[in-house]
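Inspection log for the structure reproduced underneath, given as structure tokens.
Note that this complex is displayed minus one protein chain, with the remaining chains in position.
For chain A:
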Amino acid sequence: MKFCTVKQYFDDENNNNVTNGIATTVIPLPNKHLKIKANNKEMEQYEQELLRNVMPQELTKLILAANYLNFKEALDFFCRTVANAIQNKSVDYVRKFFGLESDFEPGEEEKLCKEFAWSFEGVDED
């Protein structure tokens, strides 16, 4: 199932699609997943560890690798981790996290904020 793609990766010497660093993180995941699948708390701790030690760019590469390896559980886990990292954060924080800039016309952004003003209340401090 998920290991078919992994085997193919090792067999294919010219494979540049997944860097070694990422492969060493993603490939042990199935075992880790199976071991701690039942224990939500450990998954949460692993997620916290990941967020502390891994930069957003690394997290993105993990997502891309998991996607390439067709490893659904890891993909869901990393996507959820990124979502948890940015939930309840301000729009500016999210922009910095993803390396983005606003390209709205002046006034367009204010209009959006006003329309759903309630969703901009009470965000975490940056």
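Please note the rule applied: contacts are C-beta pairs under 8 Å (C-beta built on N, C-alpha and C of every residue); 3 or more make two chains touch, one makes a residue touch a chain; residues count from 1.
Methods note: contacts and distances are computed from a predicted model.
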item	value
The complex's invisible chain, by UniProt name, from "Nucleoporin NDC1", "F-box domain-containing protein", "Glutamyl-tRNA(Gln) amidotransferase subunit A, mitochondrial" or "V-type proton ATPase subunit"	"F-box domain-containing protein"
Hidden partner interface residues of chain A, rising order	5, 16-22, 52-61, 63-64, 67-70, 72, 75, 79-80, 82-84, 86-91, 94-104, 109, 112-113, 116, 118-123
